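Just passing along the structure, written as structure tokens.
Here the complex is missing one protein chain, while the rest keep their positions.
And now, chain A:
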Amino acid sequence: MASGIKDKVAILGMGCSAFGERWNDNAEDLIVEAFIEAIEDAGIDKSQINAAWFSTGIEEQHVGKSAVPLSMALRLPNIPVTRLENYCASGSEAFRGATYAVASGACDIALAVGVEKLKDTGYGGLPQRNRGSVNDLFWANASAPGSFAQLATAYRAKHDVSAMDLKRAMAHISVKSHDNGAKNPKAHLRNRIDEDKVMNAPMIAEPLGLFDCCGVSDGAAVAIVTTPEIAKALGKKDLVTVKAMQLSASNGREAQHNSWDGSHFVTTRAAAKRAYEEAGISNPREQISLFEVHDCFSITELVTMEDLFISGEGRAVFDIMDGFFDADGKVPCQIDGGLKCFGHPIGASGLRMIYEMYLQMQGRAGERQRSQEPIFGMTHNLGGFPHQNICSITIVGKEGA
């Protein structure tokens, strides 16, 4: 068994643009905004970066193809730059590319940049687009909310939960994220809401109403990583290191084989299991201090609590209603507002989650700072559809933890 990534890479600096409807900014403007924060935080010069990874989800809506847009936006000195896309898990993939490069010894300092400029479509929600020439012949006319909404029907059938109880728990998730987002100056949505507002909102895809869906945002996030040794040599203390990075991709079993019941994520369970092992975590419910999960829809967050083995199967509704995941609960989830309220610029989201963990571990999260000192922070970044997706899980933590 490979020794894994644990403590081989430290975060040197991070940055994140304000997320939201950035009508007057191009993707490049958002990149530069996040990059300036990150490079100043790292305290290095641009010339010290050896290689870069650049993530976008729907690049045809903004920067176009290749890594050139990043290299040009930052005027990088002809270093290796790789562009990548892996559905909504793209941001985590940029981080993984940079982290693995440092861990391998190929790079001393590597850069991960994620960006998305979605508010140039002329309408709300994700862009309606083709799925590939063969897929277009037979794939259902499915949107993101419609795909994720189906978790609710299958979850209810499996766990015998009433439609009302499930909808109420989903509402609690959204209310909690709005409460948290209200305290985050970079968040897209900063208004507080109540459960009745969620329950009575217009239906998007049954049973998901408007407030069960995350924001579609413009934004960018940046990470600069290096080895713990170099970080210390650069004068950094109280390092935040990478404990685990695991990715899992669907192989068609959920979409084409009848062994999946539609109520959970096969990939999340596989990636979580490996990530805990890589990080040396045996009891995540007790050991993880904070979560940022891919709450594209309230129901996704709900089932993910079980898929990450925090709540037992069929128990997430109860943990949610008990406030277990609230900002002042046992293990806060989405303390920055999550995709729901911080926003979801696809290529940046995975990096944004890590950014929040990094701030929380350094006590720099301002009004939303967790009072108990976080030790391990876990991020879960999921792209695609419940029946065919990419799941990326990252665990970061205090060095030596």
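In this section, a contact is a pair of C-beta atoms (placed from the backbone, for glycine too) under 8 Å apart; a residue touches a chain by one contact, two chains touch by 3 or more; residues count from 1.
Following the convention adopted for this analysis, contacts and distances are computed from a predicted model.
Peer 1: What does the UniProt entry say the missing chain is called, choosing from "ABC-2 type transport system permease protein", "3-hydroxy-3-methylglutaryl CoA synthase", "Aldehyde dehydrogenase family protein" or "histidine kinase"?
Peer 2: When "ABC-2 type transport system permease protein", "3-hydroxy-3-methylglutaryl CoA synthase", "Aldehyde dehydrogenase family protein" or "histidine kinase" are compared with UniProt, the left-out chain turns out to be "3-hydroxy-3-methylglutaryl CoA synthase".
Peer 1: Using the document's definition of touch, tell me which of A:V68, A:A106 or A:A157 contacts the absent chain.
Peer 2: A:A157
Peer 1: Just name the one of A:G262, A:G314 or A:G329 that touches the chain not displayed here.
Peer 2: With A:G262, A:G314 or A:G329 as choices, the missing chain is touched by A:G262.
Peer 1: Using the touch definition up top, pick the residue from A:Q48, A:T82 or A:T121 that touches the left-out chain.
Peer 2: Considering the complete complex, A:T121 is the one touching the chain left out.
Peer 1: Considering the entire assembly, which residues of chain A contact the chain that has been omitted?
Peer 2: Touching the missing chain: residues 121-123, 125, 128-130, 133-134, 136-143, 145-147, 149-151, 153-154, 156-157, 202-206, 208, 251-253, 255-259, 261-263, 385, 387.
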